[in-house]
Each structure stands twice: as structure tokens, then as C-alpha cells.
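With one protein chain withheld, the remaining protein chains of the complex are depicted in position.
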């Protein structure tokens, strides 16, 4: 292997950064911070991939993870009862299982790295990594994959439009009734509310 | 040496001023907006001079102290028609509006060149809530949540979303009375869900506004219609300035203010109206919401009512106006964009009436009931309408809510003779700094 000391130093510092920020993900007390620590970790891995001449995969890692982590942070904040993600919260659950799984994963991967016999096939210098990667991954199916991607995206937008309360003709919930418990029966939810009102609050539902 | 050179360069900057508006302080604001050497900023963090313009009532002194302490070092204060606090050293009081820009520039220059010391903090730098939660991670209790860590409760009080069905955490805060997008003196407690106003409670009413003297004279004796109509158009254009500033149309807002400044019977609105329509203000900007129903519009009166289709205008009963062939213009819709279209139409109408009246020397006839730019004044001057915000703002996005406030002339009209303190102002209030909730 002929590479300079600079590459080694860069690799080591990036690897340290990836591991340290990965560890911080579990030690921080905020959803937003955890997401973006994870992003930093991924970016460090992406740069390592560029060092390994996987130029496209490394750069693709940047933008995929940036969007992904933003969306993840956003969704966590949306669905957790933590105002705007500003309050501290515990970022780890089921620690024992997680620690066990982590150790097993580390051992397996470490054993693979140490024990596996990696092929030694130097590629020619005039190889175009991006083009050959594209051919390797998608080959003749490029058009199908690209079309499927756009169709999926359109579907997602369509689902959001359809599931929003607001439609072109006003709020979606207006005038709609829940289906009956038996075919052709009375609407389910509405009846229950009426019953509750009649019973004057004597009975309480235990499951909510 | 290098620092001196830097400071000298810094003193050439337009003086960044954060205006805290007391009573009748908005006149100073509009004057400064047209002064080339002054840069008015929207956040106290962006200023080096804090301008206290006009008298600040006692219940707004606490927020004023907080705003004062939010200015980053080095900073100083300047008091316009208000007595500086005794413990502040080396601060000036200015009473003449024309001296104000020069005084602000001087304050900034002296501050930069070191001739004037930076102001000192008034409040102690202590968090209002203990900045620590219980539990291993400060999360405030067992498990993931619970308790009130950092004085900010977990968002357990989820309210059903009123917009698109995606229920988000609600965030409650107090804003005002020196927030630049509110009418001077107004403070409100707002609950947001995402970007959406879930509930709105006006806590401090805006200061009563003092209209042009001609409206008070019109209550005593007939006045030239040309004069009263120009004053009306000026009032509307000044409000348009605030709204356009908020909408990010800086150049147009200043045009509007300039037009108001030099308004005469030979002025025309055509240029401003054309530029406003072409900029896409009525299509792109936040002008969608804020619809008043008929009841609210009637209660509100004035241009806001006419924008909702009510053709009520006291001018149509006045013999002087009848001679000029006056009939009220109306819009239907009653929302923000209808109100601005109405305002533009009324300004145009006022200019036309003023031209005719000047030529024929027509005077108003009625003195006991006049139409002010704010609304009808028969027995009582138009009253504060900030309570209406509590009804119409929930359900709007933040930008739409602020655009709605800007489009409504909610402040009461001060009865110049009597006390300017309205009963609502004595309502107790706890918080509300300029921009920041702590």
C-alpha cells in the first residue's frame, strides 16, 4: 500500500470522530442533539469512504444522512411530548438488551474484520468509480429504478394530500361518520358519546 | 491601535436603533424610518442604541427593564419625551423630533469611539426558573418525562389540532408590549401549535392613539373637508407602511410613508398601488386569513367594517360630503386582503374628495358625529378592539396572524381632553419582554 502519512492521520481522526459522536448519541439528553451527533458520525464515515476511493457513496452519504437525520429529528420532536425538543429527556431505553446486542455486534464484526480473508484484486487506474458503481448496482434496470423512485415520491405526496384534514372542499372530517360496528348498524363512535352523556359520568372507561 | 481603527470604522455605521414605543412614540418611529442615518432594527439584540420614545406606563416598566438588559454591550439609551431613569448615567433626553436622528447618531458614534461608556444592566442575570430538572438527565422525574424541568412543562396538554389533523405539542408564551409587529403597547399570551395559533389572549391593550388634531376640531366646529380627508389618507398610509414593512416589502413601505409625509391634494396613489399589485402582495404575502364576520365587523366599524361589506359611513349623513357626491366604497370578503384593498380605495377616495373640496371650499357640517379613519365617533370615540383578536386569530399561522393584526386598526382613539388611560390598561400583567420569553 502506498499512501502518505496524511491519509493515515485523516483516517484515524475521522474514525475517532465517528466513534465518539456515535457514543454521544446515547449520552446526550436531547432528541435533536442525538440526531445530529449521529449525522456527524455518518459524515465522518462518509469521508472515510471517500478516502477509500468510494467517492460517490461517500458524498451520497452526506446528503442522504443530512435529509434523513433532519426528518428523523423532526418526527421525533413531533411525536414526543417534549415542547419543540427543547426539554431534556433520557435517550436510552432497555439498556441491558441494547448493551448485549451491541457487544455481540461488535464481536461479530470485529471477528469478521480480523479473521476473514479479503480478496486482493487491485483495480486498474483508469477505472471510473462512479460509472462502474452505477452499472454494478443498477445495470440495465436504471430506467425502471428511476421511474419507480419518482412514482414512490408521487405516491407519498398523494398520501399526505389525501390524509390531511383539509381538502379542496373543506375539512375532511365534516359530515363524515364512523362505520357501524355491524354491517348497516349505527355509527360506532357517536353512539358511545351519547351513552356516556346519558349515564351522567357514573361509569368511567378504564382503557384510554 | 488596530482596535481604535476598527472602532473608528464602526462609528461610520448607520446607528442601529431599537425603538421602544411609549405613548405617541410611533410618530418618532415613522420619522426615523425616513432618516438615512438611522437603521431601525426589529430585535434588541441587533441594536446599539435603545430609544425609549414617549411615556411608558408603569405596568410596562418591567418589560422595558428586560428589553434594556437584552441589548448587547456596548449599548446606550436615549429618551425621547420621557425622563431617563435616575440611575442611568450619561444618557440624554430629547424633546424635539428633528433633533432625534442627530442625537441617536451621536450616541452611537460616542459609544463606538469610547467617549461614552456602555450602559449597565439593571436586572440580575438569573434564570426565572431553576435551570435544572430532576432525574438522571434532568428530565424532571421518573422515566422519560414528568415534572416541570427548566420551568417548561412537558407538552402533556395536547389540544386537538385545528388545522390539518397533525397534532403537535403546544407552546405557550407571552409577547409584547414592545414587539415590533404589535401595535404599540400591546401584549398577548399566545399558544402555538407548530406555526399555528391555537389560542390568543390579549393581555395589554395597545395605547390609545391620538388622531390628527383636525378630527378633534371637527368635533367642535366645521372644518375644511380637504384638510380632514388628507389627514384620513395620511393615517391609512402610515398603517400601510407598518404592514408592508412586516411583509418584507421595504422599498414600498417607505414609498407609502413618503407619500403620507408629503401628502397634498395633488398627490396620487396610482404609482404605489400599481407597484403593490405588481409585487404580488395580494397573491404571495400572508394576506389570507383574518376574516371578520358581520357581527365583528359591525362592532369594529370604520374601514374594517366597510371591507366586510357594511356600507356604514357617517360621512354619508354629512351635508358637506353629500354636496361632493360622497358614497362609501365597500369590499366583500372582510379578510386581510380585502381590508388593504379597502384602505387603498379609501385613500384614493379621500384624495379625490380633498381635491374637490379644496376647489369648492366645502366644509363639514355635522360636529357631533364624525367618521374618523378608525371608525365612527358619535357619542364615544372608537374604543379598543383588541379583544376581537382573541376570536379571530386562533387557527391562523403566525405570519397570517401578524398580518391580520397589522391590517386591523385596533387601538382606541384617545379623547384628547380627558385622560388617555383606558380601563383595560390597568389590568395587571406579569411578563412580556420585547422579543424573548424567559
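Points to keep in mind about this one:
Lettered A and B in written order, each chain numbered from 1.
Assume a contact is a pair of C-beta atoms (placed from the backbone, for glycine too) under 8 Å apart; a residue touches a chain by one contact, two chains touch by 3 or more.
Note that contacts and distances are computed from a predicted model.
Not shown: a single chain whose UniProt protein name, out of "Alpha-D-ribose 1-methylphosphonate 5-phosphate C-P lyase", "Imelysin-like domain-containing protein", "Glutamyl-tRNA(Gln) amidotransferase subunit A" or "NADH-quinone oxidoreductase subunit H", is "NADH-quinone oxidoreductase subunit H". Screening B:180, B:354 or B:370 for touch with the missing chain picks out B:180. When the full complex is taken into account, the listed residue touching the unshown chain is B:250, out of B:117, B:250, B:295 or B:360. The chain not displayed touches subunit A at residues 30, 32-33, 36, 39, 55-56, 59-60, 62-63, 66-67, 69-71, 73-74, 84-86, 128-130, 150, 153-154, 157. Seen across the whole complex, the unshown chain contacts subunit B at 3, 6-7, 9-14, 16, 34-37, 41-43, 45-46, 48, 70, 72-74, 112, 127, 131, 150, 171, 173, 175, 179-181, 192, 194-195, 244-251, 254-255, 258, 279-281, 284-288, 397-400, 402-403, 435-438.
We take it that only the chains that are shown with their structure count from here on.
Per-chain Cα centroids separate subunit A from subunit B by 44 Å.
For subunit A in complex with subunit B, the touching residues are 29, 77-78, 81-84, 86-91, 163-166, 172-173. The part of subunit B that touches subunit A in the complex is made up of residues 133, 135-140, 143-145, 149-150, 152-156, 158, 161, 163-166, 168-171.
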